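Apart from one protein chain that is not included, each protein chain of the complex appears where it belongs.
Chains here go by letter, A, B, C and D, matching the order in which they are written, and residues are numbered from 1 within each.
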Amino acid sequence: MVPIGHYIFLSVALLAIGIVGIVTRRNVIIILMSIELILNAVNINLVAFSRLVGSVEGQIFAIFIITDAAAEAAVGLGIIIAFFRNRETVLADEMDILKW
Amino acid sequence: MTNDSEEKQPPRPAEAEKSAGTPAAPSASPFAPGGTPSSEAPAKPVAPSAAAAAIPPKPGAPAKPPGPPPPPKEAPPKPAPLDNDLVRRYKTRFSGAIQEALLDRRQAILVIAADRLLEIARYSRDEEDFNLLVDLTAVDWPKREKRFDLVLNLYSFPKNERLRIKALVAENEPVPSVESVWPTANWLEREAFDMFGIVFEGHSNLKRLLLPEEWQGYPLRKDYDILQQDEAWVRENLGIDSGQ
Amino acid sequence: MAERYKTAGTNVETTVLGADEIILNMGPQHPSTHGVLRVKLRLDGEKVVGSECVIGYLHRGVEKIAEHRNYQQFAPYVDRMDYVAAVSNGLGYCEAVEKLLGVEAPPRARVIRTILTELQRIASHLFWLGTHALDIGALTPLFYCLREREEILKIFEKYCGARLTTHAFRIGGMQYEAYDELEKDVERFCKDFDKRVDEYEALLTENRIWVGRTKGIGVLTADAAIAMGVTGPVLRASGVQWDIRKAMPYAAYDQYEFSIPTGKSGDTYDRYLVRLEEMRQSRKICLQAIEKIPAGPILGKVGKVLKPPPGEIYHSIEGPKGELGYYIVSDGTTQPYRVRIRPPSLMNLEALDQMIRGHLVADVVAVIGTLDIVLGEVDR
Amino acid sequence: MLDQGVFYFFAALAILSAILVVTRRNAVQSAIFLVTALLATAGIFLNLNAEFLFIVQVILYAGGIMVLFVFVIMLVNLDVALHQVQFNRQWFVALIVSAVLAAQVAAAIAVSRRTLYTVPAAPAESLEPNTERVAFYLFHNYMLPFEIASILLLVAMVGAVVMAKKRV
Partner (left out) sequence: MNVIMPYVLPVLFALVIVALLPLLAGYIVLVERKVMADMQVRLGPMRVGPHGLLQPIADAVKLLLKEDIIPENADRLVFWGAPLISVTAAMLALAALPIGPFFQIADLNIGLLFILGVSSLGIFGIVLGGWASNSHYSLLGALRSAAQLVSYETSAGLAIVGALLLAGTLSTRGIVQAQSATGWWFIFVAPVGFFIYLVASIAETNRAPFDMPEAESELVAGYMTEYSGFRWALYFLAEYTNMIVVASIATTLFLGGWLRPFANTPLFNFLDYLPPLLMLGVAGYCFWRAPKQPVAVQKMFMVAVGLLCIALTLALAMPLAAPAGSLLASSKAGIHGAFWFLFKVAAYIYVFMWLRFTFPRYRFDQLMRLGWQFLVPLSIVNVMGMGLGLALHRQLNWPAAPALILGIVLTLAAGAYLLATGEKHEHPRVGEEEETSVDA
């Protein structure tokens, strides 16, 4: 098996890229996608360590994270659609009032 | 799905009875002018054997005897004035507007004033039951003072009759649209506008129907040559010199 | 590029859109607009909220041409309008001119005209059925229908040498005497045509998907149909029992017994049933007609040069698609002063907008198919 | 040998596509690269003998969630979006955050350099059949979280429908 440090590296790299995406992009959909990237980075870590110790329990957590990602994507995209219908935009910095 | 074919047929026997005094004899010329002034069947282009045909023939034995064709030489058909109940009703209702009532080849024609077209149309539909606007078109007579005949062909389902209403229209004279009476006039008036340039007032969407909207000229006018075309349009939109 | 194709222009109604609306341009090159019809659909999702037909792509100025041909010369042109029912077109035109002239076709000609016209009606309906089913996705009926239509076209070919644009009749009667086996051919065709119609019905009438796709689609009430000037099978499917063959008989229809099928709800399914039944009735007429074709001349007394006296005529027949009318004005010369053709397809197509509102795009196809339009006739 | 080659290939692919996800202007292309990144991750899972998770990743993440993303992108796809500025002016924030993160990781690695590279992995022969074990854990030890997750999904579903429905 590849040393666990390389998995951590990969995981950190994906996490950093995801954070850069969240911070710099204006499009809410891409921000959501960056969040998916981050969740994915976590999964890699979990599975790698689960393999390291020879138990599948880490994978169970990964499954829960995927479930969570699915729920988050569904609700998040629903909000985006509702927002787009009202404001005709998906840019985060134009979502600046609480009520319309 | 099938229905009794005779159910909708009462008009025919009744009419045949009414027009008893008229050219019921099959041998007489069916096109004799003035033969039907008293009848109430001005728009009945039924063959003279109508009375015979009213009785359904036995299958296999056609009722119509193969007689000689009617002699066509008697008198050439030509329009004649018409004065029957229908025309009288129209005349009393719209005293000045009915300019002429004609019978041409057994088809009734009312010539009316164009400005009262809408009223007459509504009356025709509501009171006289001409509920189907079969056709609306125009004829161009360039030498006349009012160059266009606006022709409306009407049909009445209850009476099984046809009636033709004609209005004389000058160039650039707006005509009331009958779209509100018969919605089908929408496209027909657009076509008349397209082909003759007759402007219908009150039409919801008066633009060319068959020709492109930017086309110049009105093709069915008599002064529009058959080889003529909107060359500028053809060149610009089709990229060729001539559409011929 | 865009400049070149902007011919259709813009319409205020369709350019101002709601938030969720899109414009879908159907045609003029589209597999199921039956020719070069262009329908601009305003859609909310897939639901039609409005439509506009753009027609005229096939406009050839037939009415203008008529004014520059003499009466006989113009006759072949009418075959090119409704090219799936050329015989019917010819019949209407010839009868109209005959009336204008004040002559009448001899009985033998009239009976043969009736036979050929009814065959043409069957052929036209067959073609409609095949393409309509194809539009809804049933591939196979088309070929069954074309097989039977082929038989009819063969009869036409034997009679006058042409299959599609036949120019079968002449003013005053007919040019050609019927060939010897006409009766036999027609009888052979009619004998098992009933079973063939049953075959189509077996494929479609009870089919769940077919019923689901056609029932309640494109409903046209009787009042709306009359107001929109709709005629023919479409009108009858709305429950109006009106057929010019019965109401104002022409040719030899007054001699035969047949019934006028009508529908109840005026939806696509009813129109389908009405047309199927009409095919059966046409077969019945053909069978009655071939039993006794009167002997005698086939051409009435018309001169070589036709000069109808001044005046005008409106004559219409029951074409396969509806009331096919000819309004001819004569000024006493050899050429018509004005010929106006009342194309049934045009008025039927006009009702399209009303019929498809609130339906889905897929239904638009079904409704266009059920109207049985021929663009050659719409555009003329 | 082959194992390591596969890992480095997928790792490189994942990082490359992740970078493209956050840098492409066009949202659809971003989504495509995200799918690539997810599939690369799935490959890594397979390499780690986590077959069930691999297929969950493919079916659910790549096949399910991403289709949803692509759908939404197409629904809200505006031509104007292509001409808008796609990035805000927070590059320096991103830079700082990444730098801090890098520093942390560097520190962590420096501290535990020895253990990170020397811990032996469990031998492949000792692994139990993956799918069965996952099922066993899910329906025994983690039954309650599993049920809670299902309720979470239900709530999310209702929420998404309420949000996205046109006329309530």
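Assume contacts are C-beta pairs under 8 Å (C-beta built on N, C-alpha and C of every residue); 3 or more make two chains touch, one makes a residue touch a chain.
Values in this document were obtained by computation on a predicted structure and should not be read as measured data.
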Interface partners of the hidden chain - shown chains only, full complex considered: C, D
Residue among C:Glu63, C:Glu104 or C:Asp135 that touches the chain left out of view: C:Asp135
Missing-partner contacts on chain C, residue numbers: 1, 13, 22, 24-25, 30-32, 44, 46-47, 49-50, 133-140, 142-144, 147, 203-204, 207, 209-210, 212-213, 215-217, 219, 267, 357-365
Touch residues of chain D, complete complex, unshown partner: 1-2, 26, 28-29, 32, 35, 51-52, 54-55, 58-59, 62-64, 66-67, 70-71, 74, 77, 129-131
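Throughout what follows, only the chains that are shown with their structure count from here on.
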Where chain B and chain D are represented by their mean Cα positions, the distance between them in whole Å: 75
Distance between the centres, which are taken as Cα means, of chain D and chain A, whole angstrom: 6
Approximate Å spacing (C-alpha centroids) for the pair chain C, chain D: 62
Chain B residues counted as touching two or more neighbouring chains: none
Set of chain A residues in contact with two or more other chains: 85, 88
Chain C partner contacts - residues on chain B that touch it in the complex: 1-5, 7-9, 11-12, 29-31, 44-47, 49-50, 52-53, 56-57, 59-64, 66-67, 69-70, 72, 76-79, 104-105, 107, 109, 131-135, 137, 139-140, 151, 153, 157, 160, 162, 164, 182-184, 186-188, 195, 205, 207-214, 219-220, 222, 224, 226, 237, 239
Interface residues, chain D side, partner chain A - complex: 3-4, 7-8, 11, 14-15, 18-19, 21-22, 27, 30-31, 34, 37-38, 41, 44-45, 48-50, 52-53, 56-57, 60-61, 64-65, 68-69, 72-73, 75-76, 78, 81, 84-88, 90-91, 93-94, 97-98, 101-102, 105, 109, 116-117, 119, 121-123, 126-128, 130, 133-134, 137-138, 141-142, 145, 149, 152-153, 155-157, 159-164, 166
List of chain C residues in touch with chain B within their complex: 4-9, 11, 13, 55-56, 59, 61, 63-65, 67-68, 99-108, 226-231, 240-242, 246-250, 252, 254-263, 273-274, 277, 288, 291-292, 294-296, 300-301, 309-316, 323, 325, 327, 329, 337-338, 340, 342, 346-347, 350, 379-380
